[in-house]
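Following: one structure in structure tokens, then a few remarks.
Yeah, one chain of the complex is gone here, protein chain that is, but the others are all in their spots.
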Amino acid sequence: MTKRSTSPFAPGQIAVHVALAAGAIFMLLPFWLMIRAALTPEAEIFSGNMLTLGTVTLDNFRRVFAEVPILRYYFNGIFVVVAIFIGQVIVCVPAAYALARLHFSGRELSLWIVLGALMIPYQVTAIPVYVILAQFGLIDTRSALILPFVANAFGVFLLRQFFLAIPGSVFEAARLDGAGAFHTLFSVVLPMARPALVTFGIFSFVSHWNDYFWPSFVLRSDAAATVPFGIVRFLDAELGSDYGPQMAAATLSVLPLLVGFLLAQRQFINGIAMSAGQVE
Amino acid sequence: MTTAVADADILAEPSRPLPRRWLSRRLEPYVFVSPLIVLIGIFVLAPGVLTVALMFFNVDILAGTWKFTGLRNIQQAIGRGEIANSIVVTIEYALLTVPPSMVLGLLVALGINGLRAGGSFWRAAYFLPVAATLVAMSIVWRWMFLARRGLVDQTVGKWMGLTDWLNSSDLSLPAVALVGNWQQIGFVAIVYLAGLAGVPKHLLEAARIDGASAWHRFWHVTWPALGPATVFAAVISSIQALRIFDTIATMTKGGPAASSETLTYLLWKRGIYYFDIGGGAVVTVVLLAFALLATWIQKRASRRLERAGSR
Partner (left out) sequence: MMPDGKTTAPPARRSAPEVTLAGLGKTYRGAARPTFTDLSLTCPAGRITVIVGPSGCGKTTLLRCVCGLEDTSAGTIRFGERDVTKVDAERRGVAMVFQNYALYPDKTVAGNIGFPLRMARMPKPDIERRVAAAARLVRIEDYLGRRPSELSGGQRQRVGIARAIVRGPDVLMMDEPLSNLDTKLRAEMRAELGALQRQIGATTIYVTHDQTEALTLADHLVVMRGGVIEQQGSPEDVFLAPRNTFVADFMGRMNLIEGKTADGRLTTGDGAEARLDGYPAGREVVLGFRPEEVALGPAAEGGLTVSAPIERRELLGTEVLVTLRLGERLLRVRVPVGTPLDGTITVSVPPRHLHFFGADGGRIDFAAEALPRRQVSSR
């Protein structure tokens, strides 16, 4: 046995906590300042102690709700994110299953196509995809925000790895039990893929909810705007130097994800850290 | 035994034949795979070909006209000097974000990993910026960097004389990079925490019994085992640097004087703001070259690690 103390209050441990706390101030300060400014009357935003709340008011939020169609942005955001995910499940789960467990000529080629697509960041295809969507008259629609992301090579790759880890005999059992293609998918494959789908789902939700790049390519107006695009557009147009309402709007955009993150930390971290797998 | 026989009799009753299948087993895989391949074809493969074509055309989306212009797009892009500028800015941005966020992320991970209690709290705190909507937080940072009245000018500005970051061609890119680090550190820390979970515990114990100092234990046991995590975090951070858009669009709009105009921002500016599809296509090709370079470096680095046996 070593003589090292195992107490969480050992001097070394305390030092680490202090160091982490110092760093965490830098990480959390913007959040605090945002919430403080959002709850502070316009006149007091730049005065007083930055680390305490002075007069608390909800006026800034009232102004945002009155002037910014933020509920529409929320609705668009949810609509887009949910539609993308449903599309991804419909397209990617069967494909990943076939690529993992079915034999057919063309499988190798399909796998290469998926791996190739995996290597290309979507920024690279932005201009030509924009041109293609324009040809179909889809600019400034929710479809433009959804369609390009339904076939997600990363999702296919991830699900395929997952199916490869499941013994093939389960799928063979289903076949001998008389399950056709769709029964195998819905009754056997889909329930099994639930854990992988939760992780992938969070990844997909977060990245598309937060996305600002693609909306700024294909959106022109407010009609289909998601939260990041709508907020920025509106702030620049209407709330030029009204920092209180700006911070309230920022708070409202960040809020859904932060609440989700605090409720389901582990899944969130897994889901977002998964983007790491994108180039593996 | 009688019930057993009866049970066997129940099973021996004629069962129903299977219903007809309406999709032949040979077709199944193709039905499953083709939607994916078609969509990838439309949104990844065709765009790849299209990009190359677009470089040589002057496209008017609204009028729907394509005019062949040969190498003019490329000549113009080089002539304007904006591509060269953006390549330099992107590399500068990568240098300002990748090394610092890697080092700090590793330190945070080591700190959290060494804790006996409270690790998950700190992990959540450092990960919060990763989960937050970057564009919204950029608005907050923009306000913090506000000239004179903003927090940065009120504190750092007073102490060090560095003021009005976002309007200074020397400080705008560092300002954006600061936000990049702020967002990236938690992500790197998570990657390293996963790597640290895989460090062989018995080796650390053995090193401690052999009397190795904490530094030696880190350098000879922990760090080699973190090889894959390091490659991983480095590549992700680099690709993140290549993609950076949200902070620049909200905080500096590439300025002042294009001093923070990265490739991805230039892509948007050319293709959407100036509506110059051909010019945007040229930027795309440069961006693609960088993306492939990053993938190639990663492949090489991981192969080297594999050969070194640290995987």
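Some notes on this structure:
As written, the chain order gives the labels A and B, with residue 1 at the start of each chain.
The rule is short, and it goes like this: a residue touches a chain if its C-beta (ideal position, glycine included) is under 8 Å from a C-beta of that chain, and two chains touch if they have at least 3 such contacts.
Values in this document were obtained by computation on a predicted structure and should not be read as measured data.
Within the whole complex, the absent chain has one touching residue among B:R25, B:K67 or B:R116, and that is B:R25. When the whole complex is considered, the residue among A:A179, A:V232 or A:I269 that touches the unshown chain is A:A179. Considering A:L29, A:L111 or A:M192, the position touching the chain not shown turns out to be A:M192 (whole complex). Per the touch definition above, the residue from B:I10, B:M160 or B:I209 contacting the chain not shown is B:I10. Even with one chain removed from view, subunit A keeps its contact list with that chain: residues 167, 169-170, 172-180, 183, 187-188, 191-192, 194. Contact between subunit B and the absent chain runs through residues 3-8, 10-19, 25.
Here, only the chains that are shown with their structure count from here on.
Averaging C-alpha coordinates per chain places the centre of subunit A 13 Å away from that of subunit B.
Of all residues in subunit A, those touching subunit B in their complex are 2, 6-8, 13, 16-17, 19-20, 23-24, 26-28, 30-31, 33-34, 37, 46, 50, 90-92, 94-95, 97-99, 102-104, 106-107, 110, 113-114, 116-117, 119-121, 123-132, 134, 147-148, 150-151, 153, 156, 178, 180-182, 185, 206, 209-210, 212-213, 216-217, 227-228, 231-232, 235, 243, 246-247, 249-251, 253-254, 257-258, 260-262, 265, 268-269, 272-273, 275-276, 278-280. Those residues of subunit B whose C-beta lies close enough to touch subunit A in the complex are 18, 21-23, 25-26, 28-33, 35-37, 39-48, 50-51, 54, 59, 61, 104, 108, 111-112, 114-118, 120, 122-137, 139-141, 143-144, 146, 149, 151, 182, 185-187, 190-191, 194, 208-209, 232-233, 235-236, 239, 242-243, 245-246, 249-250, 264, 267-268, 271-272, 277, 280-281, 283-284, 287-288, 291-292, 294-295, 298.
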